[in-house]
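Report on one structure; see the data block that follows.
Yeah, one chain of the complex is gone here, protein chain that is, but the others are all in their spots.
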Amino acid sequence: MTSTRESGEGPLLGPQADQDDRGWSDDKQLLPELVAHLREHRSQLQKEWSGRITQAHLLTSMTPQEIHSETTSVYDNYVEVLETGSVEALRHYARDLSERIIPRGVETHEVVGIVLLLRDVLARSLFQKYADDFTLLDHVLDAYEPAANRIANTVAVSFVDERERVIRQQQDAIRELSTPVLQVRERLLILPIIGVLDTERARQLTEQLLAGIRTHRAKVVVIDTTGVPDVDESVANHLVQTVDASRLMGASVIITGLSSKIAQTLVTIGVDLGKMNTIGDLQGGIEEAERQLGFQVIRRDDAASAPSG
Amino acid sequence: MSAARPVAPPAGAPAPAELLEIRTIVRRVIASRVRDSHMVDDLVQETLAKVLTAWGRIDPDTAIPYAIATARNVVASTWRHLDTTERNLHRVVDLLPADRPEDAVLDREEGDAVATALTHLPDRDRALLVAHDVEGRELAELARESSTSPGALAAQLKRTRARLRVEYLLAMDHREPPTPQCRPVLLALSGGDRRRQRELDVSGHLLACPYCADLGRPLSQRASDGTSTRIAVGADADVVLARQTGRDVAISLGFSATDGTVIATAISEVTRNIVKFAGTGEVRIGRLQEPARCGLLVVARDAGPGISDVDLALRDGHSTYGGLGLGLPGCRRLMDEFVVESESGRGTTVTMRKWRSTGGPGGR
Partner (left out) sequence: MLVSILRQGDYLLASINAALDDSEMRRFQEALVERIGDERCRGVIIDVAALDVLDSYAAATLGSLADMARLRGAETVVVGVSPEIAFTMVQLGMSIPHVHTALDLEQGLQVLGRLTSPLPPPRP
């Protein structure tokens, strides 16, 4: 017994596949005929489709030439998927479509819109062709509709997936950019934190710093919080944990640039500031780090503002 | 595809053309939802029958929307029915015909076991089971005869089936249960009755009684979702096994190396508590799948003395064996969800969940 579940909704590709194959096999003679019809009237149907797209004000971010070449390829692939019914081909087609059109700023409703329009245009053409034979039309639609629905579905799901993937990638990139772990000297890392810290970011920052300590074999880390406007209690706790965790790996931490607001938060939540090595500004922090590492900082009178090392 | 047989129209029926139109639409609605062409035929007919029955009551103008709505309802109720059937499928009795000679022997043996099991049921339960499952009579009808509610009968049926599973396994095994505890324990396991299982100290009994542990496996498998790993805990080394299993599962679910260590550490803490306070117990590690997120579930159970004051045990620095006193409160910080259920003298269950943080590589 097979359990038949929703076929109109959801990306249930796996279980649907073999059922579809069975469903389609009943219409073995029909489908090739249908596909042949769609191939034969390709240019006319495609033109009609393009017209409908323009009418509906979809794909406005693309030029007419672009629309033409995209619709050609989409049309051919669509018919091919209809013909083979292969899930693999369908997935590939959907992924390919999303990858090509997302960078052009196409919105989800547009993609779904054009695929539904194509479905509609083709259905109308089938209606016309088989209008005389009612039973045959019935069968043709039986074969066509589930397949067309499935294509629309898979395209929509795949498009949203692809967009989410792009967004995730960008988020990751932004996160990495926002917390660079810099080696300024042998065994000395600087972690300038800029912007608002939330728990998730604080956690990532800790993980990155710890990995950096191992990679660079760091002994001293300067965490500069000048660019942090404010922290809440849980983020302050994260900061303390970062210091403790670095210490467990054998690196000592110097915190610089604590604003009075953050200092207040730290005191309020009862952080033992005696345990934290804090220094007013980044410059002082780097000097202290160099001292700890055994570098001697010599200050020349004529260059008092810049430490040399 | 076989054409649907014409349905005899009752009085006040629609014109054939109208009916044909409705039939086409209904067929399309159903065919877009259901794959199996035979089932499509059946459902189309069922829908049309319903529409025709209601014909006198509906406005001819709304006939088509009515037919579409009916078709959807018919499909939905079919799915519901299939789901229920699947859920209540007999796990033990195999009704498929046997092919090979040895299958016939096995069949006979199974048949005998079922017969033996049936004789162990109380008469009333057996009568109900036979009436419903063998003769195929509706619960509602049976309820009317015995002037009870179908709900009560369904509950009775569920109990009876649980009982039958146990009796069947006992009959197949040809051994007498070693202790008087065994039968009630297996029964509680088969019925999936958590409260009763706690009352009977099922987990403790399963750890102590190899007979029940063996026989109870198919019963507890029935209750589990089949995606969890169980580790029996009885010694220090099992703590290591449990946490390493936990890490492996976590990594396979796409957790980061850090989260893997976090999870392994939490498992280490709760498993150690089992060894320290209860001696034996079990840890189950499984995956959690929700539409929007994926995670890991850890359930650590023992039948030991229990924790008399859970709140106190969850306080930092409270240690009963000279540790850092960070075990349970620390776990709470490590995991996203953390629940301790304990009853003095009855054992402890710790349930922990960790969700995979977003932003990681999206697995599909």
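Just so it is clear, A and B label the chains in written order, and each chain counts residues from 1 on its own.
Note that in this section a contact is a pair of C-beta atoms (placed from the backbone, for glycine too) under 8 Å apart; a residue touches a chain by one contact, two chains touch by 3 or more.
Computed from a prediction, not measured in an experiment: that's the story for all the values here.
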| item | value |
| --- | --- |
| Hidden partner chain, touching residue among A:Glu33, A:Asp172 or A:Glu207 | A:Glu207 |
| Contact residue for the chain not shown (choose from A:Pro32, A:Pro64 or A:Gly250) | A:Gly250 |
| Contact footprint on chain B, counting only the chain that is left out | 236-237, 239-240, 243-244, 247, 257-258, 260-262, 264-265, 268-269, 272, 275, 316, 322-327, 329-331, 333-334 |
| Contact set of chain A toward the excluded chain (per top definition) | 206-207, 210-211, 213-214, 217-219, 241-242, 244-251 |
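Everything below uses one rule, namely that only the chains that are shown with their structure count from here on.
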| item | value |
| --- | --- |
| Distance from chain B to chain A - Cα centre to Cα centre, in angstrom | 35 |
| Touch list for chain A against partner chain B, complex | 1-8, 16, 19-20, 22-23, 26-27, 134-135, 138-139, 141-142, 145-146, 149, 161, 164-165, 168, 171-172, 175, 200, 207 |
| Complex interface listing, chain B residues touching chain A | 1, 3, 20, 24, 27-28, 31-37, 39, 78-79, 82-83, 86, 256, 258, 357-359, 362, 364 |
